[in-house]
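Every protein chain except one is present and positioned as in the full complex.
Presenting subunit A:
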Amino acid sequence: MPIVTEYDTIAAISTPPGEGAISIVRLSGDQAVKIAEHVFKGTNLLKVPSHTIHYGHIVDPETKRELDEVMVSVMRAPKTFTREDVVEINCHGGIVPTNKILQLLLAVGARMAEPGEFTKRAFLNGRIDLTQAESVMDLIRAKTDRSMQVALNQLDGNLQHLIHNLRHDISEVLVQVEVNIDYPEYDEDEITSKLMREKAVEVQARIDALLSTAQQGKILREGLATAIVGRPNVGKSSLLNYLLHEDKAIVTDVAGTTRDVLEEYVNVQGVPLKLVDTAGIHDTEDKVEKIGVARSRQALAAADLIILVLDASEPLTAEDQALIKDTQDQKRLVILNKTDLPARIDQSELAALGVKEDPILTSIKDQSGLAAIEQQIKDLFFGGIENRQQDILVSNNRQIGLLQQAKASLTDVISGLDAQMPIDLVQIDMTACWEKLGEITGENAPDELITQLFSQFCLGK
């Protein structure tokens, strides 16, 4: 039975996702310093004074590989944001390295923080004034319920099914062990160490398979890398902003104002997109812009999905034609934007250039045709692209963290059995694994095992 996890040490990336110069991964809870120390090479964090910052490296304790060069701040309770021990790891920006550090922390004992949980803790520990009580409570209510709901909604049906099966297999062993303990004189089959070990190894292999898809599962984890391309000022950034529903990229009418590659994450009809808004790809003498263009081309080549935006109110340029050609082998949406203005491109011209896709007619300015874009993204993803990656099911850090903990419990099961520990002790770790898996799917229920025990076995004096 899981106890309220209020006192676990939690971790999360505290800076917004994207390519900042640095990102911060934050830990809070009484194990915060210990957990950080476990993956930190440098000064012994357990011994440093409170509210100090330290240079060093994050190292995976298993592989001994260095992940990043970091600065780590150690702040001990109670003078911290949450009034618990807090550690902040300042690492290099970018979602990939930051995620790796977070995953490492989750693997060594931290729990993925729920949205708003740092604030919630600050509040629970009395740091935030009571005058804010009502609104914060509403927030807790909304956030906790919603985040759970969201987490569960995001759960892939297949993953849920797989985890469910894993749990079912484990619980059969668990229940059998319980029957052997509580009804020793009954002629029910005895679970032997050998059987239990086989089951642990088998389940671990299945968890490993899930985790390895997570390692490769770039698409679901980091989003379907989607590049919005087009020559300057065709409406790429407006499209991006529409998808983001907020103004993050700089959008002006002056060609070339989007100079950097921006990355944003967005959920379109259930499809996670990592949107790469590229600087307009065009020949330029502007030095800064040149760099941007080069990066855009890279991003383009690496993209899983291309959204090619053309300006319907102007004739096709050589640049348009080059982009059409460059992206013809990739999954692509072709958008004819600015249909609010008189059309200057004939769709037959596109066909002549080898465009097989039906272009989507839009006026982003007038918000027309946008639903069609979303629908096509969805159709493309669920109809084809995902086949390339169909085994990838584990998609977020919470799930990865829990799977790693479940796996670690199984490692304990196996080493316990190898040390000839009695099954009912090894059961402790087997149960922990079962509970961790249950947290992924949210199907932990009190007395679940006892109910199964009685439905499965004929027992009783």
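FYI, a residue touches a chain if its C-beta (ideal position, glycine included) is under 8 Å from a C-beta of that chain, and two chains touch if they have at least 3 such contacts; residues count from 1.
We adopt the following convention: contacts and distances are computed from a predicted model.
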item	value
Per UniProt record, name of the chain withheld from view ["Oligopeptide transport system permease protein OppC", "tRNA uridine 5-carboxymethylaminomethyl modification enzyme MnmG", "ABC transporter substrate-binding protein" or "Aminotransferase"]	"tRNA uridine 5-carboxymethylaminomethyl modification enzyme MnmG"
Residue of A:E62, A:E185 or A:D329 in touch with the missing chain, whole complex considered	A:E185
Those residues of subunit A which, in the complete complex, touch the missing chain	1, 3-7, 120, 123-124, 126, 130, 133-134, 137-138, 140-141, 144-145, 178, 180-187, 416, 419-425, 428, 446-447, 449-450, 453-454, 458-461
